[in-house]
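Some chains have been omitted; the remaining ones sit where they do in the full complex.
Chain naming follows the written order as A and B, and within any one chain the residues start at number 1.
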């Protein structure tokens, strides 16, 4: 395979944010995303959040520029008040034009 | 008299199921039902309530509807304001948290409503069918009014978004969808669906309250963090709102059963639609506070003691 690099961004967030995060990554340039569901604990404490169902686990493979933009937006609008964590890993992909 | 009504309410299958599941959870036994059942049963209950309401609506005169509708609108305005005032003064909450919590008390809990219906049915009281329609009205209005309080004080962004979330959300849509289905199909042609939507209703509610017992008990554990003021208000607010609801019901000319149900609606606190809306509109408010109050304190109080009290109020006032 070609060894083109892209960034895999994983976001875990409380359930009410699902649609908002999808809109966010698409608006900032991600060409695709996948969503699963998880349960967990972090700084916020479990009980206060899971009334709305399991947390969202969004993953999206994107370019470096897009990942930076998304992180900025997360830091500005979501980190302060919502239960959200995110991390980034470089991945190798085929068909780089698709990401 | 109240004692006997309380016992009558307590000994119905749904309420006992709630109590047993709650106690089991408090001693750390796992009586949780499988996850998908929660969502399935709550959709079923909403749709079934809606269909029942629409069916009854089809048999009512529209002239009967105006006064109860006005009563519901009035309750949707008064109850969150009263809750807000109490939460600010007695509860000592800041504006944001008081408004966030008031939204829950201004809105309603469909499950509490349903338990009231089951209790009244068990005691042979009849209830006006169109009350399911008022449930939908009250669910929205109370949230709007409370969020408006916070907005006036300049601290809500997601306001319209939050509102759309409530209005287009599943709980309203299933209820209204059921109403329309019930109304359009009509009493007679609905008969083949009765085994599902009528006969199974109380059993499904019993099953659902097993799950609610678990969830409420888990919340109750958080009550310590919320502080005793919240615990007290979680009982005082529903009693106050319930009294106002009973008064409104009797003024609107409802039957004793209908008045008891309207009082229950006024007294009940939302724990699905309101938290979702508030989380968006007032993200800085603390869910640990409002979810604990509505789900950990007020919901069990209403199911176990509140409903019989509101019924007694209704009997006095009608």
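What to note about this one:
The working rule: a residue touches a chain if its C-beta (ideal position, glycine included) is under 8 Å from a C-beta of that chain, and two chains touch if they have at least 3 such contacts.
Quick caveat: nothing in here was measured; it's all calculated off a predicted structure.
For the full complex in this file, the chain formula works out to A x3, B x3 (one representative per kind shown).
Assume only the chains that are shown with their structure count from here on.
Look at where the CA atoms of chain A average out and do the same for chain B: the two points lie 35 Å apart. Put simply, chain B touches chain A in their complex at residues 39, 218-219, 221-222, 271-272, 275-276, 279-280, 283-284, 286-288, 291, 295. Of all residues in chain A, those touching chain B in their complex are 14, 16, 45, 47-49, 51-53, 81-82.
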